[in-house]
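The complex appears here without one of its protein chains, the remainder shown in place.
Chain lettering (A and B) follows the sequence in which the chains are written, and residue indices restart at 1 in each chain.
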Amino acid sequence: MQTLDFQKMENIERSTSRKKTFYRWLLFITLGIFALFYLAPLYVMIITSLKSMEEIRQGNLMTLPGEIIFDSWKTAWSGREGIDAGNVFLRPFFWNSIKMVVPAVAISTFFGALNGYALTKWRFRGDNLVFLLFLFGCFIPYQAILLPMARTLGLLGISNSISGLVLVHSVYGLSFTTLFFRNYYISIPDEMIKAARIDGAGFFKIFFKVLLPISAPIIVVTVIWQFTNIWNDFLFGSSFSFGEAAPIQVALNNMVLTSTSVKEYNVDMAAAFIAGIPTLLVYVLAGKYFIRGLTAGSVKG
Amino acid sequence: MFYWLQKNLPKIAIAPSFAVILWFVYGFVLWTFYISLTKSKMLPRYEFWGIEQYFRLWSNPRWFNAVDNLLIFTVLFVAICLLIGITLSILLDQKIRAEGFLRTVYLYPMALSFIVTGTAWKWMLNPSMGIEKLFTDWGFTDFTFDWLVNRDMSIYTIVIAAVWQSSGFIMALFLAGLRSVDDEIVKAAKIDGASLYSIYITIILPMMRPVFMSSIVILLHISIKSYDLVIALTAGGPGISSDMPAVFMTQMAFHRSEIGLASASAVMMFLTVLAIVVPYLYSELRRQDANT
Partner (left out) sequence: MATLKVSNLTKNFGNTQVLKQINLDVSDGEFIVLLGPSGCGKSTLLNIIAGLESVDEGEILIDEYEVNRVEPKDRNIAMVFQSYALYPAMTVRNNVIFGLKQRKVSKEQIEKSLKHFSKMLQIDQLLDRKPAQLSGGQRQRVAMGRALVREPQIFLFDEPLSNLDAKLRVEMRHEINKLHEKLGTTMVYVTHDQVEAMSLATRIAVMNEGIIQQIGTPQEIYDKPNSVFVADFIGSPAINLIEGTFSKDGNAPCFIPEQQNDDVKISLSGYSFDSEPKDGQEIIFAFRPEHINLPDASIKSQLSVELKPSLIELTGYEKEVSFEFYGNEITGRLPRHIDTELGKTISLSLDLSEISIFDRASTMRI
């Protein structure tokens, strides 16, 4: 058995508090350095887009713009009159993306909710297998379906169109949305549904009147997830569309790759920023739902 | 009749989605698989050709190069993301007031598309005007950083951009895991005399096995699918020095009129994902059944 050693205690007390402050400072510095690492590209992107090409050539990544010029933004968004008629600018493609994202998110979210509901509150034979088949759909590399999808879109007459992209995104979003809603509904007590059934409500009535009204959190998570993924998609956009029907990420990439004359980095950066703003805004405003989507999808329930 | 309808309504409700999944996912994969067994070039040809395409694939130096790149990329990507993610999560676990803000900063890259990320990093890594110029302006006159146009190093630029984008996600996963550790365990360890470092290494991190597993599976998955980022950052180049299987597949399918070969490469990617995901899902489900 030990007893307390008085002198040792005092020495220990003093050295521990010194060590603690040292480590605390180390902690903040490390966290700060990482913060700079993550913020740097965004910072560079923004200030580069506000500089003139002259300034860019003379300065470096970090030099602040002497004069803040929004010209690059205008060029990136709506192009320049006259001479640069051949260059890509973002405005029409931004709207393409909007026209594509809204229906695709709506469709995949709605059916995801319906599927999640049917799978968790109404047991039927094979429901686990059905869910597994949906679940695995989240993991497949899309390379395995690019070719047949291209052919199918062609056969349906909607290749190289926004409607085609809506179809693609709705279909492949289903796996994720079903997963999200299924995990959410599983933790909702079955008793609620049973009570509704005793009260005489049928399948669809329960869905619309009982379950959907309390699904707000997961609907937000799902919509944010789908919006982000579809808005950010490039693979499907570049495989199934080109030219006028392209979504914004494809347009951005084209813009950066092609340049008729001189490389205009400020325009490129402005374009990248514009293409990134919607999802970035959603993230900043609804970040916690974004994170919930990330963790809900991965920590399988 | 009405009774039958009522009884089967759930199945009917899920049927359209299920049919869609069966067709567009499993049906399409099977079609791709079948085409990989044919001689298809520009258009599909349905005569069975055996596994010739796979021989062609694996004797194709460009494919080998792409697979090699994928391995290098994957190892570095997974390892560095885990390292950074775990470190950041432990640091953030230390009850800091700015935690919410820092979490937002570390995670925001995930909100951006790979094209935006690739474009931004392409500029940062620009050989004459990006980071190289920054350091030479700062006084390190001999500093060069031309990885982007260097055949040997271009693959590592993709690692940098990919880690920047995804490490915050791993941090978020581990932070959630760390937070789920019962406070009393940490108290007990403190009374037992363990240093904070020891507590993390010998007690808490071993408890994080499930998070490790999910993180690795997710990172591997992201890695195999790498396409957008490569296209935006290096377009697979210079030449094909940073080529990856996904890029290879698209090239072969849409630009080289080799859809049989492309399908074979797609099947390889699919099988790889299968080999990772299926055992993982299986062990997860078994673990759940054991717990319930």
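As a convention for this text, a contact is a pair of C-beta atoms (placed from the backbone, for glycine too) under 8 Å apart; a residue touches a chain by one contact, two chains touch by 3 or more.
No experiment lies behind these values; they were computed from the predicted model shown.
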Could you tell which one of B:P16, B:P206, B:G239 or B:P279 touches the chain left off the display?
B:P206
Which one touches the absent chain: B:K41, B:R151 or B:K187?
B:K187
Even though one chain is hidden, which residues of chain B still touch it in the full complex?
182, 184-185, 187-194, 198, 202-203, 206-207, 209
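Here is the rule we go by: only the chains that are shown with their structure count from here on.
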Cα centre of chain A to Cα centre of chain B, whole Å, reads 15
Chain A to chain B touching residues, read off their complex:
27-28, 30-31, 34-35, 37-42, 44-45, 48, 56-57, 59-62, 111, 114-115, 117-119, 122, 124, 130, 132-137, 139-151, 171-172, 174-175, 178, 202-204, 228, 231-235, 238-239, 249, 252-253, 256-257, 265, 268-269, 271-273, 275-276, 279-280, 282-284, 287, 290-291, 294-295, 298-300
For chain B, which residues count as touching chain A in their complex?
6, 9-11, 13-14, 16-18, 20-22, 24-29, 31-32, 35, 44, 84, 88, 91-92, 94, 96, 98, 102, 104-117, 119-124, 126, 129-131, 133-134, 137, 164, 168-169, 172-173, 176, 211, 214, 218, 221, 224-225, 227-228, 231-232, 235, 245-246, 249-250, 253-254, 259, 262-263, 265-267, 269-270, 273, 277, 281, 284
